[in-house]
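Removed: one protein chain of the complex. Kept in place: all other protein chains.
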Amino acid sequence: MSDECAARSIFAAVPHTAGTGRGVIAIERDGLAIAHLAARATQLAQLTERFREHFGMVLPDGARRVAAHGVAVAGIAPQRWLLIGEDAGEEFVSGRLALLEHYAALVELSDAYAVLRLRGAQVRASLAKLVPIDLHDTRFRPGDVAQTVLEHMPVTLWRLEDAPTGEPMIELAVGRSFAVSLYEALRESATEFGFCFEPTAKG
Amino acid sequence: MSVNRLEGEGAIERERTLSFKFDGRRYSAHPGDTLASALLAAGVSLVGRSFKYHRPRGILTAGSEEPNALVELRSGARREPNTRATMIELFDGLQACSQNAWPSRAFDLGAVNSALSRLFVAGFYYKTFMWPAAWWEKVYEPAIRRVAGLGRASAESDPDCYEKVHAFCDVLVIGSGPAGLAAALTAARAGARIIVCEEDFLPGGRLNGDRHEIDGTPGSNWARTAVAELRALPQVQFMTRTTVFGAYDGETYGAIERVSDHLAVPLAHQPRQRFWKIVARRTVLASGALERTVVFGGNDRPGVMLAAAVRTYVNRFRVTPGRRVALFTTGDDGWKTAFDLLAAQVEVPLIIDARTQVSAALLQRARGHDVQVILGGQVLSTAGSRALRRIEVLDRGGRVRRVRVDALSVAGGWSPNIALATHLGMRPRWSETINAHLSADLPASLCVVGAAAGEFSLAGALRSGAAAGREAACSVGFAAPLPSWRTDDELIDSTPLWFVPGSRGKAFVDYQHDVTAEDVALAVREGYRSAEHLKRYTTLGMGTDQGKTVQLNGHALLAARTGREVAEVGTIAARPPYTPVAIGALAARERGRNFRPYRFTPSHRWAEARGAVFVDAGQWRRAQWFPLPGETDWRSTVAREVNTVRAAVGVCDVSTLGKIDVQGHDAASFLERIYANSVSTVPVGRVRYGLMLRADGMVLDDGTVARLAEGHYLLSTSTAHLGQVMRHLTYAQQVLWPQLDVQLTNVTEQWAQYAIAGPLARTLLEQVCADALALSNADLPHMACAPLRWLGQRARVFRISFCGELGYELAVPARCAEPTVRALMQAGESLGVTPYGTEALGVMRIEKGHVAGAEINGTTTAQDLGLGRLVSQRKEFIGRVLAGRAALSAPDRPSLVGLKPLDPQARLTAGAHLLGMGAPARLQNDQGFVSSSAFSPTLGRWIGLGFLSRARERLGERIRAYDPLRNLDVPVEVVQPVFYDPEGLRVKG
Amino acid sequence: MRYSLFALLRQGLMAHRGWTPAWRDAAPKSAYQVIIVGGGGHALATAYYLAKVHGITDVAVLEKGAIGLGNVGRNTTIIRSNYLLPGNLPFYEFSMQLWEGLEQDLNYNAMVSQRGVLNLFHSDAQRDAFVRRGNAMRLHGVDAELLDAAAVRRMLPFLEFDNARFPIQGGLLQRRGGTARHDAVVWGYARAASERGVDIVQNCEVTGFLRAGERICGVQTTRGEIRAETVGVAVAGNSSRVAAMAGLRLPIESHVLQAFVSEAIKPLIPCVVTFGAGHFYISQSDKGGLVFGGDIDGYNSYAQRGNLPTIEDVCAGGMALMPGIGRLRLLRSWGGVMDMSMDGSPIIDRTPLPGLYLNAGWCYGGFKATPASGYCFAHLLARGESHELARAYRLERFASGDLIDEKGQGPQPNLH
Partner (left out) sequence: MRINCPFCGERDLSEFSYLGDADSAKAIASAAQSEREQIDAVYLRANPAGVHRELWYHAFGCGSWLNVTRDTRTHEIFAVQLSRERTP
């Protein structure tokens, strides 16, 4: 990626802490490569097979996320997934086009989302104020994916393995245009627990 | 001054004192008091005035069902009218005022209404105030409005915030009285995820108000231990000060937690109240029962109080409502009040039991205390001006005696509190056993226990609670042993006495709305005989208490007057909320600027830095124009932007337009069924204008269709219609033609897109991407598209133009938005480039006669829009058949025209109607309207687009644009809708 | 028995023992000239105008329960004639004119209160659409004024002006619009119709139609068969169910609309206000309660009760518009079943079955139409042909394309 497009954080202009403490910590997940993968009609079996060969993973057939070798795939609808690459660059999608094109539509969406990783003891309590889904430990397990609504904004959440400290980690993706409104909602809901934001490691 | 405070332990902290003010006077109380208990302790029995007759009123209950003791709490922006004194948890510095009284609650001039009460009977206003006709609104209604209403609202913005929380559980337990606690303990011990909601700030329900023993310990202690056990369990959420106000479909319950109402102001980062949306797999309703009053003369006098409330004040708050308290009861339960008062050293001169026979045990106990007992007696009336002084009692022998008392406790029997169970539409059933309604036809997920189920004994409450707790836990997969607790047996016999037939004076059926037994009789006389008609005619049960303590008495009176049984009268459906809920709490965060999210385009901050003025386009914020220093009038800014685009080049952020990626082997044939015009014939690398219809033949949206590869299209939609179009496409894909191979991806957020338009557009673009892309007419003609490398990224350029100049749209990944727009500005500096906003864009599209949202308004066909030629006659597509209906192609149906004021200086306004030149301004002569208008800097005059009947025949005709709302009436000429470059040569430049 | 202040004073002296039933609770006869199915506002108004205007008094109004407990008793009592399209505007204006003389006509105080109806707008496009509507009103002689933001602020200073997500730009005001006491309208029409000889039959549910060939010649009821030359159906909320008994499918879906009332407070809101950027409208009743509402719940329902998301949505709209109502309390919410038609406009027409006539599809605008609807339906029942003002409300308009779609939403009833 050219330096010019290593854009400033979407969250550069918003306050980065609220309240006292670190009940909820939000980390910007910039630099993710994201693509929409939609199976072609009648090609699901072949796609699954090809995908397994190439990525060493089985495409989940529900709202689940699996990951291996820096690549994750999250089921978002019947026969549709988000393919997510860590620090993968733009060739992440283009490099796989030829591979999967016959079996699926693969559409670049790396810039369409703002993704935040949330961790801390109060992540669930905070999110409970925002999303109408059950985030209880046993109902939204590591690897679960949920698409839902957050104050009129469409959002996608997935739960990662818990942090070594035992705290839950949830990543939340929202359309880039909504990022600031979403951030404000999150920050306000977390203020009573103490909120801090950490820009992406890449600065 | 605590004249009525009793000795001994209750649930108040005696060692701490709080100070508060009522009607400006200072009093003191203790933590654990409510405003009601504190006022009673201070000997204040007159709390406010009634709605219609301004009768003095006191405190009737100890709970949320209170009809009388309403006050304005707090002041300024935090003023809360109609707050029940019985629900106000006392805090230091609390201020409250009585309502509906002037100049003071003791000397209220409105009490003159009481003298006129012969006129102000139920429904009197329907029969009068009709003459002279004009006086209703000028005189009578304003006067009625002034005297009606209860407290005063603050007109200021509510300074506190509210929060919404989504909660999920296996078992929701509503109420923490003995039945609720038994259910919660049983289910929680089994391991189920539980939420317990208790309305009061002190859990325990009647265990706090009554003197019971469970397992040899006082009931209030048992409750405390049970709550501690529950609170210690991680899967239990125990919430006090939380009212479940409504039951909704899908096992969803609404609850309000009063987080900060017991504080002067909320703590930092805390809401005033929290609105819980609780989804429960099972629900145990343990909401207890509500004690009823008896309708007798003067039953509203301050000092008359429900018997169980008296017990609550005595036992929990250590307050007595008076020093000489009589009891009027219809069942065994009321006697407990007398004994509790006696135990607290309060004089009880008299027990009047409406029953002629009661158990020997009760009589013996009363005799032991030297209390006079009248069996088969009835209270006929009460006396006292602002407080109770005396009651008149009729005994079985027909003798009337007067007894001096300063308080009267009334036990009219209990009605199970089943409001929540009826919210889902179930009609309650009448029980002959308990003479009240019980819930019926409950859904499998809901179980009613304890007094709410008619189990009025403590043992019964515990037993039914535990059984329901176990059943609920089992049904969600937890094995629960059934606990049991030891309690005393109680007498629970009761015979209803709904009203005292020979009452003297006003006997109230609805305290808050001053509905009397006479009003019920009047309503019956006038034919308002169904329970609903009675309610509506007399306003019985329509107050803030929704008639919780009296409605059944009213129905019993109705039954008696119409010769029916109470059961035949039916019920009034309880509607949510169970108790009134702050509107702010239900809105939670969605107010002010948080009402809806903002959407920002990827280069929003650049535009902001550039001084753009923004406009709301749905949720989007779009740059409307970019004023330069010195430009004070927006019109001159817009004119400069338009002129620059027409003469040189401008750049506009069009990222908000919808972009949908369509792929698949059947993409082309799928889109053929969607668009009215042919799109399968678009060659790869080309773009076509496309028109989508709804099934009813009206235009849904327009946009471009770019073919990126054989089975790969990119559609654009208008900003406003993206959601609808996406829904429409997925509907077609999944519902109509699931067999087609089509993949849809909304890529709107992925791409930032900039229109670069003007005669120098190519020059500008060449300066920044000449090495990436050949831009000549031959290489990239009008309506072509091509990929390119841009700032090291994959980008796309479309040669399309909305404003009618040579134009391109450059699409870049969103993160490159700011570098892109900066690069364009920098490169264009020497060319005189300007950024332009939506306003200039709007002006230029009107100059070109392009239709937009004002024209594609859901009622226009392709033909109306002058786009009929686009509609294919050779294929099937959505909307084709119904677009052909007779009236939609009738010649007098208005269609698109251009409009030009004859006077070049004259302003043309959107919303003006079109009339024939000589025709009077009447609806019959209405021939259309102006849909869009603008001052065209290019033409130096106002122009507009509009819809006009028989448009085709009328080019050149002079008509009127009639806008009486703005006092405009402008002669205009009907012209072709394209004002600028009608041959369309400039886009091809 | 005539109602007046003098009557009230006289009765006051005799403990109000002399009042008689407002309307006769009639037992059904075996045959009538006209039967009106339904005992709501439109049905009772129809009966009244049949008797008054057309002299037809051999009329029965058949109500399955007690009169006036359907939508006429469940609405937010707003009256107005601020319509856009020529099919609607003259009709609703006529209704407004009937409201203006209703109390004297019926000798029953329906508390018609012309407090003004103010529609707020929040964008240029919305302003233009409102101006178009206001100008249409003016063309028909209906009062309409365009207010700018400053004028709105003078009128309603407690609205959210300074911190709004969608700032108020102005409003379209119809001063003659306002509210009326809904129950009084029912009882007033019932009393006036009954006095003219109409039989109001309560607890009489229609369970089927009697036919002579294609022709409808009466109804079956829970109280026996009743014959009639003419049967009119005015059962909004249940139109499809009743039509189905005659084998008809209608361009109607039943949707639930919720309404809300707050605890009573002293006068705060002087007129009816509608929020243009969210689903919310509000007025204050004579009794002091804030009466408000918003959008329909959005799915077919006969349940007469609503769901929580709509309540949240309405309250959010309320707080976004009037942040001072946060501490006021919602007292009661309820639902009514709306006849949502396919273009958002009503139907007053004959049906394909001779002898059977239909008054339906009022969406959530039926209350304000009560007088004119009754007037025009009576005309149709008496003369067999549409009243001039209701000529656009034909069943066939969906086939012909003569739609009356004020909102432009097409055949998607939950969007009207």
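Letters are used for the chains, namely A, B and C, taken in the order the chains are written, and counting of residues starts over at 1 for each.
In the analysis below, contacts are C-beta pairs under 8 Å (C-beta built on N, C-alpha and C of every residue); 3 or more make two chains touch, one makes a residue touch a chain.
Since the structure is predicted, the reported quantities are computational estimates derived from the model, not experimental observations.
Enquirer: One chain isn't displayed here. Which of the visible ones does it touch?
Expert: A, B, C
Enquirer: Consider the whole complex, including the chain that is not shown, and state which of C:R2, C:R17, C:R154 or C:R249 touches that chain.
Expert: If we include the chain that is not displayed, C:R249 is the one touching it.
Enquirer: Looking at B:E7, B:D489, B:D633 or B:E876, which makes contact with the chain not pictured?
Expert: With B:E7, B:D489, B:D633 or B:E876 as choices, the missing chain is touched by B:E876.
Enquirer: One chain isn't shown here. Among B:E198, B:D696 or B:D926, which residue touches it?
Expert: The single option touching the absent chain is B:D696.
Enquirer: Decide which residue listed in A:I133, A:L172 or A:A185 touches the omitted chain of the complex.
Expert: Answering carefully, the residue with contact to the hidden chain is A:I133.
Enquirer: For the chain left out of this view, which of B:V147, B:V279, B:L491 or B:L831 touches it?
Expert: Checking the options B:V147, B:V279, B:L491 or B:L831, the one contacting the hidden chain is B:V279.
Enquirer: Across the whole complex, list the residues on subunit C that are touched by the chain not included here.
Expert: 238, 240-241, 244, 249-254, 298-303, 307-309, 342, 398-399, 411-414
Enquirer: Please identify, in ascending order, the residues of subunit A that touch the omitted chain?
Expert: Listed in rising order, the touching residues are 62-63, 75-78, 80, 132-133, 146-149, 154.
Enquirer: Applying the definition given at the start, please give the residues of subunit B touching the unseen chain.
Expert: 248-252, 277, 279, 425, 695-696, 723, 727, 730-731, 733-738, 876, 878, 880-882, 884-885
Simple rule for what comes next: only the chains that are shown with their structure count from here on.
Enquirer: CA centre of subunit B versus CA centre of subunit C: separation in Å?
Expert: One centre to the other, that is 22 Å.
Enquirer: Distance between subunit A and subunit C based on Cα centroids, please, to the nearest Å.
Expert: From the centre of subunit A to the centre of subunit C is 50 Å.
Enquirer: Centre to centre, by mean C-alpha position, how many angstrom separate subunit A and subunit B?
Expert: Here the centre of subunit B sits 32 Å away from the centre of subunit A.
Enquirer: Which residue numbers or ranges of subunit B touch two or more of the other chains?
Expert: Residues 164, 277, 590, 594, 596, 598 of subunit B touch two or more partner chains.
Enquirer: Which residues of subunit B touch subunit A in their complex?
Expert: Touching subunit A from subunit B are residues 163-168, 193, 269-270, 277, 279, 589-590, 594, 596-602, 605, 619-620, 661, 663-666, 739-745, 747-751, 791-794, 813-819.
Enquirer: Which positions of subunit A touch subunit B when the two form their complex?
Expert: Touching subunit B: residues 1-2, 4-8, 13, 19, 36, 38-42, 90, 94, 104-105, 107-113, 128-129, 131-134, 136, 139, 151-153, 175-182, 184-185, 188-189, 191-192 of subunit A.
Enquirer: Could you pull out which subunit C residues touch subunit B in their complex?
Expert: 3-5, 7-9, 12-13, 15-17, 19-23, 25, 65-66, 68-69, 73, 86, 89-90, 101, 103-104, 107-114, 122-123, 125, 127-132, 134-136, 138-140, 144-146, 157-158, 160, 163-166, 181, 183-184, 187-188, 202, 262-268, 277-278, 284, 286-288, 303-305, 307-308, 311-312, 315-320, 323-334, 397, 399-403, 405, 407-411
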